[in-house]
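What you see is the complex with one protein chain gone and the rest in place.
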Amino acid sequence: MADPMRIRAQAAGDKTTVRVLMAHEMEGGQRKDAAGKIVPAWYIQEVTATHNGKTVLTAEWGPAVSKNPFLQFVVKGAKAADKIAVNWKDNKGDTRSDEATVS
Amino acid sequence: MQTRRQALKKSAVVAGLMASTGLFPQFAFAAYNTTAFEAKNIQDALKALGAGAPAESKDITITGPDIAENGAVVPLGVSTTLAGVKSMLVMVEKNPASLTAMFHMTDSVDPAFSTRAKMGQSSDVYAVAVMGDGKVLFAKKEVKVTLGGCGG
Partner (left out) sequence: MRITRTLSLIAVIGLTSIAVWAQKSAVQSIEEYRLMLQDGNPADLFEAKGEGLWKQKRGPKNASLEQCDLGKGPGVFKGAFVELPRFFADTNRVQDLESRLLTCMETIQGLNAADIAKTPFGKGEQNNMTALATWIAAESKDRKFNLSQSHPQEKVFYEVGKRLFFQRGGPHDFSCASCHGQDSTRIRLQDLPNLTKNPGDGVGFAAWPAYRVSNGQMWGMQQRLNDCYRQQRFPYPGFGSDATIALGVYLGVNSKGSASIAPAIKR
């Protein structure tokens, strides 16, 4: 399974800023290896985020998102001790899910 | 000048296209939109999403550096103050495929997202908001890249 994400969720009033770092190669499919062969594309395609189990965000990504992707979004109506979970699925079908507590 | 009949027909076609893309939540978060992510320019990407003609708007904001020291990692932010947004898109015009990322809204998130994108060369980058009423609004800025980020 892929390496864990780092999720930080900080509440300020009604808005909680969530910052996520995901561990993923995000191989674009444009590069050639030393032998001259194209390195196959390998990238996160779907991202979802939930707040206390309820889906708050869904996203679709292409191969142009940078390696070890960073994502920042703002959740409304979350408070300290709530749970924010992020999960991703890549084009090979691998998935990863991690959770953080709002501080 | 369109007749009302022509206008209705056009919007019916667009609605049909939008339904088939699975872009909008009321049609359920369907399969990944490969066509949109393979489109080679902004117009084709928007067409694949069933989105109408985009209009530049001061209510949409695209943030990013003027110069990116390395095209492999370019921080980009898309946001708007408007209500009624269905999706926010990040697009890089001169990339091999223009659509970089799509964020689908719910009532629980602000229409404001930041991420980092690879840019193959200096290019205009776009923040596009697809509104619930079908309008498509955008803002753009130029980002110069000093080193290509696609592996070159």
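For the reader, a short list of remarks on this structure follows.
Residue numbering begins at 1 within each chain, and the chains themselves are lettered A and B in the order written.
Going forward, a residue touches a chain if its C-beta (ideal position, glycine included) is under 8 Å from a C-beta of that chain, and two chains touch if they have at least 3 such contacts.
Values in this document were obtained by computation on a predicted structure and should not be read as measured data.
Those residues of chain B that touch the chain absent from the view are 65-70, 72-73, 75, 116, 146-147.
For chain A, the residues touching the chain absent from view are 3-4, 6, 19, 21, 23, 25, 66-68, 70, 72.
Convention: only the chains that are shown with their structure count from here on.
Within the complex formed with chain A, the residues of chain B that make contact are 29, 32-33, 37, 72-75, 77, 92, 95-97, 99-110, 112-120, 149-151.
Chain A makes touch with chain B in their complex at residues 15, 26, 28, 30-32, 45-46, 49, 51, 54-67, 69-77.
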